[in-house]
Each structure stands twice: as C-alpha cells, then as structure tokens.
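Of the protein chains in this complex, all but one are displayed in their positions.
Lettered A and B in written order, each chain numbered from 1.
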Amino acid sequence: MPEEQGLKNQIANTSNRDDLNDRRLPFADAASIIQSHQKDDQIVNLLIEKLNNFLKLVKGQLFINLYPREITLFAKMLYLFLTTIKKTRTLGEEYADIFIVNRPGTGLAKRYQRLLFILSYCLSPYLFTKLINRWNSKNDETDENGILSSFEDLFNVVLDIHLMLFYFKGAYYDIFRRIFGLRYAFGHKITATEKIFRDKNSSTYKVLGYILLLQNSSKLINVLKDKLDFRKLSIDTSRGEKDMKAIFGVPKQVKTNKIDLNDDTLFTFIQGASRTCILCLSKIVDPSCAPCGHLYCWDCILNWCNEKPECPLCRQKCHPQQILPIK
Amino acid sequence: MESRILKEYKDSRSLQSQYILALDPISTDDLTHWECTIKGPLHSPFANHTFKLRIDIPQTYPLTTPICKFEPFAMPHPNVNFETGEICLDILDTNWSPVFNIQYIVEAIVWLLNEPNFKSPLNLDLANLLRFDDLKAYHDLISYHLNNSAK
C-alpha cells in the first residue's frame, strides 16, 4: 500500500535528523494492538470458512473433519503471507492504524524478520502439539514423573509472564514478535487529548496485568505446597508396608480437570477395552462410574442420564447424582 | 456426536455380516443419512429376498434413536407399516440405549424379520395371521406381497 511507503519515507527522514526522538512515530499501546488482533482473527476465521466451503466441494466433508488444524494453519499462513510479508498492513492493523517497526522503532521491520516471525508464529504451536502427541504414543509408560507435563507447565508459565509484560508495557503481543523484534507503532501523530485517553486505557490493561500476576503467584504457592506435601508423603510410604506401593502408583490428579485416558500412564488399573467409552467410542475423558460399576466419560454418561436415568449397558437405575467421577 | 459417527463409519468399512449386504452413508459428505441392504434370514418367509433400509441419524445421536425405515410398499411384516416402511421395534423406541450402534440396529431388524411380535403390530392383517396361528397363510401372504412388489 502506498501509504506504507509514505510512512517509510517519514521514518527515513526523521532518522536523518538530530531530534530523532521528537519526530519518531509513537509506539502503539496495548489497546490498539489487541484491537487489531481481534479484527485479524475475525478475518482469518472468515477465510477459514471460505476455505472450508471450497474444500467441501473439492474434497468432501470427510477431509474437513480429518484436517481441521491443517486447514486453519494454511488459512493463517496465507493471510499473513499476503499481508505482512509483502510489507503491507493486515486489515486489523489498518483498522487500528498501526504498523510493524523494528525494535528501536527507527524503521520498518526487515523482510527476513517478518518471514521468520510468520513461520514460527504459525508452525510452532502446530508442531509442538504434534510432537507431544507423538511423544505420548511412543513413550507409553516411561514418562512416569511427567517430564513432558512439567515442560508444558514451564511453557505455560513463560507465556503467562510474557502476557503480563505485555499488559504492563504494551510492547510485544506474542512471544515470537518479541523474539524477532517486531514492534507496533502508530501511523499518525498523537494529539494531547488522544494521549490522555490512551494513557487511561493502558492503565486498565495494567490492572489486568496485576490480576495475572496474582493468579500466577498463587499457583506458584500451590505448587510449592504440593512439593512439600509430596516429600512428606514419600517419607510416610517408605515407613509403611510394601502394599502401599500400589496406592502410591496411582498418579496424582493433573492440574486441569480433564483426565484423558489417551494418556496410558493414567489409571493403569483400567485396562484394555475398558479405557474406551462405549458412548463416544473414544478413550474415556474424566472417567466416571455408574452405581453398577460401568465406566464412561463424565460428559457422555451425564448427558444420557439426564435423558433417561439408567445405565446404558445394564439398564440399572442410575440417576445423575449417583454418577461418581474417578479421581 | 460427530466423532462417534465418524468412528462408526470407519468400523462399517470392515463390516462382515451374513445378513448385512451393504451399510453405507448415502454420501460421504454427510454421515447422517445411511442406506443399508439386508438379506432376509434363512428359514423365514423373507429368505431369498433383499431389502433396503434407510437410516437417518439425528443431531442428538446417540442420546436419541436413529430413524429407520424400509422402503414404502416393500416390507410385509407384522411390525412394519406396509405403506410407509416404518418399523416398530422396542430398541428403536423406549428401550433405546446409547450403547447400540447402527450395525447393532440393523442386526436387530434382521432378527425382527425372523421373530415377529404380533403384540405391537403395524400390519394388522399379518399380525392377526400370527395370532390365529395360521403360519401357512402367514408365509403365503408374505410371499405374495414380496413377489408382487418385486414385479
């Protein structure tokens, strides 16, 4: 877009002057960055929908059902390649009137930076989940202490800290933009009144940052507490009989509510075909027990018992309040 | 629901059954409408004939039952409405359980051909023949309808 060229000139001109700081365009604040991202998300979703319609005609519904992640990935990459790589703004960026500049804000970001950013931004979450799945299927029961889950935890903590920084400073919205140094700047000069308004806005985002900080620190305290308890427990069991080992083998509850029996390390006492929920034909998520002892997913059996209060397998009475989740 | 029906579809690809000749979705784009061809069980009046079943899967499946019908004017059976092809079978009604899948339903229907139940009739005349214990007439009348509609 030609205005981009104009902006470039403007930046080039200003960088030649001595009073660089005054003439430089101001960095964008958190509010407008989020605004532009929301707009872009909308457009990417629209693109995905169109792509799905097209694929439905060409390859059939089955294809769409089998590769939803790949299609989303493709749409995202397509959108960013057509905008960011060509050094034009995305529709969201245009909407919020911001554009991508380099780290010190002295010029537009280089093309290789943009390329690296897009590749890592789109591909890494996809590859990451793929890797985890492969890891899970390969290492059936070796992953005893949950090296992977701790790695995942670490990753989540890093993301949280990053988000916190964003709320405080309003600089880089996602971690890959931070790594490759793509900052946002406003495409226009900011008047005094607008500055007051924007400062007010960014202070509300700071509140969000504080909340996040609080949440994470409380999590940290919990983790530390768990660690301490765990040490106590292990001392107790070492003192106890050998039989205690069986109980000790039951893995502790994961941090989220979902207990997915796709993970073979969980609930090893449920074996073979019993790990599959006969209602959804998938591996049981949040195993739950009817009064007669039959196992289902929590969601599956609850939905059915709201329809008809009996066990689907043996037709014994089973009211929703009688279903026991196994933990 | 989507993933369950997809799994059933995959399982149905390797289906081998004496009496289920074909069990396919009408279009692979939409797994909610199925067509099934079954063979009449041996030693029943339906032997040596094939029948088409239409199965429509509701959005709420497996919490609610699929809707199964024979082709209209093709199935003379005490528990099938001759004009509409509607089937009266307990597991398709009050005794439904989400454990049942499409293949199980079809097998139950094949079994129903062999074991009609005159207490819940949709074809009164045929049910009456059973009630009067007139098996000869029952067989001959079914055979007449089958051959007559085949023409």
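One rule holds in what follows: a contact is a pair of C-beta atoms (placed from the backbone, for glycine too) under 8 Å apart; a residue touches a chain by one contact, two chains touch by 3 or more.
Methods note: contacts and distances are computed from a predicted model.
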item: Choices "Dolichol-phosphate mannosyltransferase subunit 1", "MIP18 family-like domain-containing protein", "NEDD8-activating enzyme E1 catalytic subunit" or "Peroxisome assembly protein 22" - which one is the UniProt name of the chain not shown; value: "Peroxisome assembly protein 22"
item: Among shown chains, those touching the left-out chain; value: B
item: Options B:S3, B:T50 or B:N148, residue touching the unrepresented chain; value: B:N148
item: Selected from B:D30, B:D93 or B:D134 as touching the chain missing from the view; value: B:D134
item: Where the unshown chain meets subunit B, residue by residue; value: 76, 123-126, 128-129, 132-138, 140-141, 143-148
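By definition in this document, only the chains that are shown with their structure count from here on.
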item: Between subunit B and subunit A, distance of the C-alpha-averaged centres to the nearest whole Å; value: 47
item: Residue ranges of subunit A in contact with subunit B within the complex; value: 56, 60-62, 65, 278-282, 300, 303-304, 307, 310, 312-313, 315
item: Subunit A-facing residues of subunit B, complex; value: 2-4, 6-8, 28-31, 62-64, 97-99
